[in-house]
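With one protein chain held back, the other chains of the complex are shown just where they sit.
All chains are identified by letter, namely A, B and C, in their written order; residue positions are counted from 1 within each chain.
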Amino acid sequence: MRAAIVNVTGYAGVELARLLLRHPEVQLVQVTGRGSAGQPLVDVFPHLGPSALMIEPELTASADVVFSALPHKASAAIAQAVLASGARFIDISADFRLRDVAVYEQWYQVSHPCPELLAQAVYGLPELYRARIREARLIANPGCYPTSAILALAPVMELIEPDIIVDSKSGVSGAGRTLSLTHHYSEANESCQAYGLAGHRHMPEIAQELATQLKLRLAGDEPPPLALTFVPHLVPMTRGILSTCYARLRRECTLEELRERYRASYGDAPFTRLSEQPPQTKQTWGSNYCLVYPTVDKRTGRLVVVSCLDNLVKGAAGQAIQNMNLMCGLDERAGLAALPVYP
Amino acid sequence: MRAAIVNVTGYAGVELARLLLRHPEVQLVQVTGRGSAGQPLVDVFPHLGPSALMIEPELTASADVVFSALPHKASAAIAQAVLASGARFIDISADFRLRDVAVYEQWYQVSHPCPELLAQAVYGLPELYRARIREARLIANPGCYPTSAILALAPVMELIEPDIIVDSKSGVSGAGRTLSLTHHYSEANESCQAYGLAGHRHMPEIAQELATQLKLRLAGDEPPPLALTFVPHLVPMTRGILSTCYARLRRECTLEELRERYRASYGDAPFTRLSEQPPQTKQTWGSNYCLVYPTVDKRTGRLVVVSCLDNLVKGAAGQAIQNMNLMCGLDERAGLAALPVYP
Amino acid sequence: MRAAIVNVTGYAGVELARLLLRHPEVQLVQVTGRGSAGQPLVDVFPHLGPSALMIEPELTASADVVFSALPHKASAAIAQAVLASGARFIDISADFRLRDVAVYEQWYQVSHPCPELLAQAVYGLPELYRARIREARLIANPGCYPTSAILALAPVMELIEPDIIVDSKSGVSGAGRTLSLTHHYSEANESCQAYGLAGHRHMPEIAQELATQLKLRLAGDEPPPLALTFVPHLVPMTRGILSTCYARLRRECTLEELRERYRASYGDAPFTRLSEQPPQTKQTWGSNYCLVYPTVDKRTGRLVVVSCLDNLVKGAAGQAIQNMNLMCGLDERAGLAALPVYP
Partner (left out) sequence: MRAAIVNVTGYAGVELARLLLRHPEVQLVQVTGRGSAGQPLVDVFPHLGPSALMIEPELTASADVVFSALPHKASAAIAQAVLASGARFIDISADFRLRDVAVYEQWYQVSHPCPELLAQAVYGLPELYRARIREARLIANPGCYPTSAILALAPVMELIEPDIIVDSKSGVSGAGRTLSLTHHYSEANESCQAYGLAGHRHMPEIAQELATQLKLRLAGDEPPPLALTFVPHLVPMTRGILSTCYARLRRECTLEELRERYRASYGDAPFTRLSEQPPQTKQTWGSNYCLVYPTVDKRTGRLVVVSCLDNLVKGAAGQAIQNMNLMCGLDERAGLAALPVYP
């Protein structure tokens, strides 16, 4: 199978290259990138080792699957052409994640280049939409924070009050490879901060999917509106997201009952796993795993769910490849078998 | 003025030594420590530079102020004798923080060695109890997490629903100098995790003080019971605590109104400051400052307050010295003037 | 093929498990460990994911290859029995690395349990001894520092004065999983130090191999004695070794001539590569690669060679598996294909 990566030079793009170059069923036929066009891929990314690929200015190769790691808007702008070429399109950007174009335009402050494609886009979270992903030609690959938050809460949405707090801690690579003072080593190192307090773009994405899950699980009843507060934090490590999610239980549940729900939801998911202990991001480093750990604060009757993953793998490139595997009839785990690198 | 440190060999103890050795009004006359007794202080802690102090097995010197960095229970066990010697006693341990001995015994799983002293102990948070600290002879120096959480929420307790979440992120030095696998470099580095999910001992301390503040501010009305969920996290950095506190507002407030309250509460506090931007732990590194930043999530009407400090200074040794300064009629800032070490 | 790991609970042991559990030709049939015997492997190491393996107190399974990650002396003590069982033995410890038993006993301060096996042990550095490794039944897997230093200097030994300095910088995982104050997070973080200044055990290992290479390359001439100074340093990162090696050139060499020698030496080595730029440890993280970069300080006529690798992979477990692959007639790269995890 032939794959191409548009905009390989960001961290999501180069992580796609790292994984696809070792995928047993895939030939990486082209990679593109604006700033570094014309350079050998391995000059820019020596860790990729011997490879003859050059970074091209534009996508020209014919491929079965095209991954786009372009920024939002730019990504949607090429979707039509990629699909017309017969290739499947997996979009790492946010362009096809929000089903309501008005919400998209409000949060991203741009007009959507091709709202007509939204209807066929499938939100690429295999744990929730595996069957639909298998049939899809256009995948909206989920955001890193949303992946962690939605996997933490989806199985219990009808058990909790629709008043939810997601407090997430992310490694610095989530902010990308573009330079900024906030992510300059001496500024970010040995420091912790909240950001996006005025509203982070992953909030409506999380809200959309949790509301969808709630509706599905209520089966007919009109779901109450969701009040979701999402606060991301920057933590001095390169990779990893840990999300701590808080909501009151609507009725008493035993911990075992809760855990059983997660097992039932994720029992056949190869990468999402109920953890026996409070999980650590290190337990997912470099891998496509997501660990989920529900618990109850008995004094307050509050559910607290902790989840973690590697933001560049399950939170971006790995999940994109998982989606590709499903779309193309491959083993869902193909090319993603590596265990987390610990310690 | 003559000061002594009992159990100098933990991180709170040695941070006391670092600060007291440079305090303009203090002579450090004795330091004790079990494991390292008999060794010169500077052999164990070369960063303290030239000093003739030996680590003694037991407190024998006469001092005006004795700081105890002993573990809980062991600390209370020496309180009576220290006070009887005429010295003031500043207890870094938790022994005198909880006013209700039953709560203490439930959370610490030991019997209290001298409950009769609880009545005279003052909770050493100068921002709330400055006047009482000035008169005190026995100080319960607050915990690191409680200092950050209480300073974040005290000024607005009567404005929020008594349903509060405190999500705290701490550097690893908070766990002390005692070896453990969790705090082994290769385990803690490049990882983030929640802990204390079954209940952390700083929870009742935060709850006690927030309830007290609420009662004070309601002035007569019976305050509603507090539902507090506290989840601490371990973050790969040496120093710093960032607490993100969530609670619904009971009525609409403008951000300016909220900020005005914090200004009014902390206007004359030399170390606690309303931040103009979301604060970072790095902005307090090595100093006695606490930064507080309130904001409102408009979509949900939820107050979100972020606070940060250095867990070993304002969260332990620095605050203890601030208490000493107040008790002894010195300038509250004496010996604590250093600005944060940035970057 | 059936493999077993003795003493899986250290970092080299668990890294072997991580890699062997995904090796396409290997079935991991048993893992042992003293302290954690009786526990499921995944309880101690959750990152290893689903696996039914229990940690056993003793090696009992029949295997084709046994990896020992025991400490020195303990490792040699089981060699005889393992070999007698018909299995190949790959020793991660230092017991069979030094060919001169007197040197071993001087540096390790123990008597050697089975000096009679030394003659058949092959030093498992495939870049130098590939053919002999293929025939071996007992492998002395090289130390992490020696791997980096020997690969840096072997190709040019006859070109340099036998007066060599190796200044190495290592991540903290090299010190293992055993607790110590030096490797406690708050002590090791944000700090850099030299250690082993009185003599590090990897020095005689480096010296032995460099002397051997020199002798081979001088082909008959009596090689001059080697004066080697080796100083290891602890650097605040989890994985990685960077060695900077200094020696005067015996005659003028162009950089291109030097590089050509490295290419000739390592042209068919799948994991050791001449780097185009000064290499970074991050470019090898989690992988079996070693990068080598020679340069000349023209002002002094001194050769400076920088090399780097992941101390737990090419410096321990990965190289052990590479040796296994060679011994067992597998593709040298089997199970080691993963590219470095960057960033």
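In this section, contacts are C-beta pairs under 8 Å (C-beta built on N, C-alpha and C of every residue); 3 or more make two chains touch, one makes a residue touch a chain.
Worth saying up front: this structure is predicted, and the values here are computed from it rather than measured.
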{"item": "Sole contact to the chain not displayed, among A:Ala84, A:Ala119, A:Leu181 or A:Ala219", "value": "A:Leu181"}
{"item": "Touch criterion as defined above, residue of C:Leu48, C:Leu228, C:Leu258 or C:Cys290 at the omitted chain", "value": "C:Leu228"}
{"item": "On chain A, residues whose C-beta touches the chain left out of the figure", "value": "11, 171-173, 177, 179-181, 183-190, 236-238"}
{"item": "Residues in chain C touching the chain absent from view", "value": "163, 165, 167, 169, 171, 186-187, 189-195, 197-199, 227-229, 231, 233, 235-240, 242, 244, 246, 278-283, 285, 295, 297, 299-300, 302, 304, 306, 308, 343"}
{"item": "Touching residues on chain B - with respect to the absent chain", "value": "11, 14, 18, 21-22, 43, 45-50, 173, 177, 190, 238-239, 273, 275-277, 279, 282-287, 289, 291, 337-343"}
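Note that only the chains that are shown with their structure count from here on.
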{"item": "Rounded Å distance between chain A and chain C, as computed from the means of their C-alpha atoms", "value": "37"}
{"item": "Contacts with 2+ other chains: residues of chain A", "value": "190, 238-239, 279, 282-283, 285, 343"}
